[in-house]
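This report refers to the structure that appears directly beneath it.
The other protein chains are all here in position, but one chain of the complex has been omitted.
Entry: chain A
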Amino acid sequence: MSSPTPAHQPQPQSDPALYESLNVHNVYSQIAPHFSQTRHKPWPLVSNFLLSQPPGSLGLDIGCGNGKYLDVNPAVYLLGSDRSPELIRLALEEGADRKSAVDGSKARGREVCVADGLALPFPAGRADFVISVAVVHHFSTRERRVEAVRRLLECVRGGGKVLVYVWALEQGSSRRGWDEGMEQDQLVPWVMRRNQPKKNKDRDRKEVEGEEGKEEKTFQRYYHLYRKGELEEDVVSAGGTVVDSGFERDNWWTVATRP
């Protein structure tokens, strides 16, 4: 086994969109199948939010990844979008034979598309609710994070609710060891084991021999770790109103509405 690669702190960037393209989008493209294998269990608070929506509601899951939330409540019409074409393909493929995580009923077929969080293809004010789980923390400047929240708020009708989840800085009990007062912008390693040993031709990436001839490859993803109260500040800056918020499993979450 190789020792985990320590997190690096990113340097200030002159082109945040390019930076995210290299340190978020490209990484998800390469780790998509492995990432997806580890992301099947819906978080209870998100599931409860989805199940609390009236039948026939129109919902959006912005940054749906492999689509694990799309089948939770078969009584609502939930559209998913993600920046990663690879994850969207997986969401569609897995949706074809998955059953609802809640009641075991057969999934209705998933409705997903590829879209950037800052250029969403959804008409303003049509959705009854929006969820965006573990997405906004991938934008690398505050301006872009606030803009991302603003785009989520624009999608819902007046009174419609937006649930946002972001990774917390305060997670002293987790193995990552981040906590209050530490650097909030981090490159977080994703270690992927490959079954087929392959010559390393890419010198930019760290690649080490694992046990039994297997290779491990480490990718660095950019995160902005939210401190307590920061998500609410971003919601207010985006023109929203916080109706509920809290901490769950090393994440800050908030439910917001727009006027």
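The definition used in the following text is that contacts are C-beta pairs under 8 Å (C-beta built on N, C-alpha and C of every residue); 3 or more make two chains touch, one makes a residue touch a chain; residues count from 1.
We take it that contacts and distances are computed from a predicted model.
A.B. asks: Hey, which one's the missing chain according to UniProt: "RNA polymerase II holoenzyme cyclin-like subunit", "Multifunctional methyltransferase subunit trm112", "Nuclear pore complex protein Nup85" or "Large ribosomal subunit protein mL46"?
C.D. replies: So the chain that does not appear here would be "Multifunctional methyltransferase subunit trm112", according to UniProt.
A.B. asks: Out of A:115, A:134 or A:242, which residue would touch the omitted chain in the full complex?
C.D. replies: The missing chain is touched by A:115.
A.B. asks: Who touches the missing chain here, A:56, A:181 or A:259?
C.D. replies: Touching the chain that is not displayed is residue A:56.
A.B. asks: Over the whole complex, note the residues of chain A touching the chain we left out.
C.D. replies: 17, 54-58, 74-75, 77, 79, 81, 83, 85, 88-89, 92, 108-109, 111-116, 118-124, 126-128
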